[in-house]
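Omission of a single protein chain aside, the complex is shown with its protein chains in their original locations.
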């Protein structure tokens, strides 16, 4: 309901518009006693910061986060953690010229239809700036998961038609944020960079694929029918702006496969179960199997392009638009920490629910 | 929480195991005064019935539904509608031989890890039989949507590598249930049939793709951040057993596109907005635009294959398994009505929430 | 939402009308591995059975419960437990005469206003028969609580102005269901019986007070702001038909007290905290203190009286009504097991949530 909260046991509620006064998040249900600092949060937030990298916007956001509540003497108190950052870079003037035009591919039109108005100053709630709330909450979720040995990682698998082919281990993904495009395959990243530069030169943008992994997830998380772990992950990831598809495990490849190929056969090694493949992506019947959880998302090209496009204004009159300003050429590198956060939030909820269900 | 309910304003709660006494559903939140009969429900349920078509299992289920509550003098009362069907075809004996073996690709292993046991008599809750609850509830949801002019349709787009290429209109999909594989492209369906027969002959199974459409959806449905319409649809569809991927609109194609290609430009015709394409799949910023909603799901091959596969037993000892019995070769034609139901359930909830949000 | 479910982690969904086909309940979120049988449930249900005792209706209900799902080989499976009883005693004819008249004190009028119709055959969902769902679910909740040493008990404290004055221990309440009016103070119960007989002779009904206790509740259950343990208990108890007031601990007495009187002072005995009184009713700041939880409810007289009363019909025309038939003179003895169940359901949810919140 209402749509600005996520999660049930570990719940975040997000607020704020890109060009309003502040953007923030309240986290409710975080267990008491967890060590947490503004630095912990800031470190994760910096991963989604614009202004760095060739693919990103040149817009600067300091995104300096303040914890307003729920932490006392360096530890969580069990009560709501409100975190907030004031908006600084509010050049609303940039938007005046397009005030009455619906930007194609943006939410202007649908917001206008739903609410009877839309926030022309940079998208309001539909702005990528809102994801700050998710990453701040995700930073806490990751700290809880870490206590259970669970880690979340990911990488930019493809930009346009340039695609990584290899699989990557937990160790290989550790330093992915040190690369410019968050792609661990150096030769592929080089090609991606060229494509990004070419696209930028044309005043256009380009889509891509992000792959996500959760390592060391215990078997047994998730629910069997409507709150399946894969269902929750799919909902969480599709809920990130610009995401148009979600795959778990073999994904669309499964559609072309035979059962004998797609089934992950099982053997026992030293008395421990071992799967011979991971087409399931770590989830069977909605419940984790103990294998690595694997998901991929298709990210659309950012709709803000400087090429001329047909559109209409609020009075349904024909017009044209060129979206100028500092926009991302490919959003994938910046979506990565957001997607990791959503996966972390799903898992921390599943973990807490699993604890609740243990018969005392 | 708990995971057997779906929806918030129009909520269904599903119960029952495939080889238990009964399978059923309780629908809560259905508006009062809707005409509904057991025939209305039965008609939809018959679409998912096994025993018909070359792709399906030969197992017979009469699936005769009884309405136990919530309907009085032919109309809904506003109170819970419980619908139930008793299980008849309970040849648990079939399952005795594999009682201790985890069937690869099935939920046996993950259920065992979660609950400390699993229902070896046909999967229990993880059985496709549970989807009866979704289709029964979906039948009611569709009746409500119909009052608003909204219709849901879909078709089997691909089986293995055999894929339909055309787009289909509302009218063209009207009779899709009259075809054997629920594919509206006759020449493609012929090829699909051959593939299904070949696969059956090998004792194997095959995956596919199902496409879904919602026609005549008003603009403005959905929420902007966490309960985005596409997020809800993705979660709902990924929560159907065997689904491994969900696409909205251009889906994975968006990942390879330029912004100038993927944006749906807008023109005004006779004072009405008209989009020049529908890569958005009818949803922008999580909110419906008034265009047709389009989603596709990748369906994995049914894991029950009679080919020999490696597995382990409950004591983590190596073994082999051949799953015999009457199983579906390709589940796509039978998943179609389930997927339609899930889409209907998402939309009816969004519609009711939208009503609630109107300022009085 | 929708209003027929209760609880979040241990959730029940109730369905069925008093004069429909069946009444039942689905319990979702019950941990796997709990031993449960139809006899366990039936034993609790028999406590609310009409037809016994001078205060109750002479209407007979066999209320023979069937478990349809969620229990396998004598133990819960972790999946939904659906329990059902078919309605037998459906003398709808009795109700024909009052079909168009709103019975004063009943829900006929408000249901008619909400739904545009009402179920004249005994109240439909507003019938006390619905409480069967609560007691069946409560029976399971009590079994879970028992594993943590927590017990729930209660008694009829007052009927009309006849009121018990003593406090009762867990042991003293153990056999309260052996008494006719569920009152542990023998001399008071005698006076209550007389009052009940007199009231019955006048064709009238009478209210009363039920007191509830939860023994051995660990400190720390409940949430600090909106899902306070006392808030949840108050909501749960006020949600039982006929309840018009709820007190926790000193209740209305606190309104007349000084702080120095109402505060429960604390001492340490053998290194353990001991409160010198229990005006808090076992809850401070919404969270359990480890003292016995104490609540009281005011129960209104059943509105079905054979005395002539003014009312109107569906067309807003003046009329009179005498509600004939077999009705309870005082509902308190039959509300007791329902109220115990609601308290058990609140506690089992709080217990599960507390588990979820433990930092791993």
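Just so it is clear, A, B and C label the chains in written order, and each chain counts residues from 1 on its own.
Heads up, the rule we're going with is that a contact is a pair of C-beta atoms (placed from the backbone, for glycine too) under 8 Å apart; a residue touches a chain by one contact, two chains touch by 3 or more.
Here the structure is a predicted model, which is why all the values come from computation and not from measurement.
Residue A:32 is the one among A:32, A:268 or A:359 that touches the chain missing from this view. The omitted chain makes contact with just one of the residues C:98, C:183 or C:284: C:284. Although one chain is not drawn, the whole complex shows that of C:43, C:99, C:114 or C:197 it is C:114 that touches it.
Touch with the chain that is not drawn comes from one residue among C:22, C:54 or C:254, which is C:254. Along subunit B, the points of touch with the absent chain fall at residues 1, 8-9, 29, 31-34, 78-79, 144, 147-148, 224-225, 351-353, 355-360. Interface with the hidden chain, as seen from subunit C, comprises residues 1-6, 8-9, 14, 102, 104-107, 109-111, 113-114, 123, 125-126, 130, 158, 160-161, 199, 202, 204-209, 219-228, 230-239, 241, 244-268, 271-273, 276, 279-281, 283-290, 298-305, 307, 309-312, 316-318, 353-354.
Residues touching the missing chain, restricted to subunit A, are 1-5, 8-11, 13-17, 20-24, 26, 28-29, 32-33, 66-70, 72, 75, 77-82, 84, 114-117, 119, 124-125 (touch as defined at the top).
Convention: only the chains that are shown with their structure count from here on.
Shared residue numbers account for over half of those found at the interface formed by subunit A and subunit C, and the copies are therefore classed as meeting with the same residues. With each centre defined as the average position of its C-alpha atoms, the distance from subunit B to subunit C rounds to 39 Å. Each chain gets one centre point, the mean of its Cα atoms, and the points for subunit A and subunit C are 46 Å apart. Within subunit B, contacts with two or more other chains are made by residues 1-5, 8-9, 14, 114, 125.
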